[in-house]
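Removed: one protein chain of the complex. Kept in place: all other protein chains.
Note that the chains are named A and B in the order they appear, and that numbering of residues resets to 1 at the start of each chain.
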Amino acid sequence: MNYNWDWSVFFKSTGIGSEIYLDWFITGLGWTVALSLSSWVIALLLGTVLGVMRTLPGRFAARFATVYVELFRNVPLLVQLFVWYFLVPDWLPEKLELWFKQDLHPATSAFISVTVCLGLFTAARVCEQVRTGIQALPRGQAMAAYALGLRLPQVYRKVLLPQAFRIIIPPLTSEFLNVFKNSSVASLIGLMELLAQTKQTAEFTANLFEAFTLATVIYFVLNMALMLIMRGVEKRVRVPGLIALGGK
Amino acid sequence: MIRFNNVNKWYGREHHVLKNINLKVNAGEVVVVCGPSGSGKSTLIRTINQLEPIEQGEIWVDEVQVNNPRTNINRLREEVGFVFQHFNLYPHLSVLDNITLAPIKVKKLAPEAARERALELLVRVGLEHKRDAYPSNLSGGQQQRVAIARGLAMQPKVMLFDEPTSALDPEMIGEVLQVMQDLAKSGMTMMVVTHEMGFAREVADRVIFLDHGEILEDTQPEWFFTRPQHERSRQFLRQVLAPMHG
Partner (left out) sequence: MKSMLRLGLVATALIAAGAHAEELTGTLKKIKDNGVIVIGHRDSSIPFSYLNNQKPIGYSMDLADQIVANVKKELKMPNLQVRYTLVTSQTRIPLVQNGTVDFECGSTTNNLERQKQVAFSVGIFEIGTRLLTKKTSGVKDFGDLSGKNVVTTAGTTSERLLKAMNAEKKLNMNIISAKDHGESFLMLESGRAVAFMMDDALLAGEMAKAKKPDDWAIVGKPQSYEIYGCSLRKDDPQFKKVVDDALKATFASPQMATIYKRWFQSPVPPKGLNLNFPMSQELKELLANPTDKSAEQM
């Protein structure tokens, strides 16, 4: 294949101000990390609440959480993003709608939409992990806690969730990594995260392979770093006798 | 202290597990409950702190009606200690934290005070040197002694035991029974589901024999062992005592 490799392309000017192409990658990485982390916070909080709801004795809470999971897990992410970005703002009161569409910086409104979308989508997946974790615990754990007079919230906070989280760290790690991959949907609504910046660099320079190679390396390093962090977390909170559930 | 008035319980529609139970346990009494597997012993003892609800009748602990919807069931549970067959210690907490969790969270005891009380109890069950260990590093007998200490830390009026020694290797049964015997001597009201007939004979004030959800015998240990009233209790005694003769 007669391809012309040119690794110096990243240091060439983009023709916009004094930017070089490497700057685009850095900006893209910034967006990817910011998006993923904020979505993950939403997913973890909401997913935990929903996961707990699925294990509660009450019918209504469990039913609600089940419907939520079915809905958010089965509708494709792209469709959800479309809804959050193009439809939901139209349902807002007129003033708010105009503010969201025109006064907010487009990157900000896109960021909000993607974060909400990805957060709620991932919450459904986290919910299932949390539920699995809680249900994997022996029934006697909750019973012993209730027998001592602990209230339901205390039983979950002090006894069930700390154990459930420890055993689901591996599957949660892979969900966490998925958030980073899924954050690339942001490029569809014009938020220039890492993948979008890569494609753009490839388009502008025609140095497709260099651009995608660099992106691969960045994603790989990012993945490794996250994996090491999660490994560290797992090690720090490890207690003898609790065995983690297998990863995906 | 504990009273059952005409208590009936079903699992689902069909399965009538507790049939017309009438029973009284006085303060300071030690009552052993025995009976064949599946006769409803665990169910019976769990109804006392509402780990299992009942459909008919009344259960009272002191002046509190357990099965009254207006009763604060958590309050009641603070007063009734429960020891499980499988210990159910919290594996993610140290021995000390296992014991202090409920006093701090439920009784709102200051952590320091809770710790002091826990240490005293650990001395009492002979495990003060294990206070920082995790449950999985303890033997079964040690775990059950910690579980007893955990129950006692709430300073309950009654202690309930559901087959506390049946998950243990034989050489560890003694240490647990010893702790329970000391507890009985200290005047604790106790209801104990067990097949340890030695314990029943030596420590219990009364023995209750349960079969198919019915109380067939409710009598002093000597009477139970020497003159059981029902054919089924005789059969049961032959079975549980057989290995001792063998």
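As a working rule, a contact is a pair of C-beta atoms (placed from the backbone, for glycine too) under 8 Å apart; a residue touches a chain by one contact, two chains touch by 3 or more.
The structure presented is a predicted model; accordingly, all values stated were derived computationally and were not measured.
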Kindly name the visible chains that come into contact with the excluded chain.
-> A
Which of these touches the unseen chain: A:7, A:86 or A:220?
-> A:86
Touching the missing chain, which residues of chain A?
-> 1-4, 6, 14-17, 86, 90, 98, 101-102, 105-107, 109-110, 187-190, 192, 196, 199-200, 202-209
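By definition in this document, only the chains that are shown with their structure count from here on.
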Could you please specify the touching residues of chain A with respect to chain B in the complex?
-> 138, 140-141, 143-151, 154, 158-159, 162-163, 166, 239-242
Chain A-touching residues of chain B, taken from the complex the two chains share = 49, 51, 74-75, 77-78, 80-82, 84, 86, 88-92, 101-102, 105-106, 134-137, 147, 150-151, 154
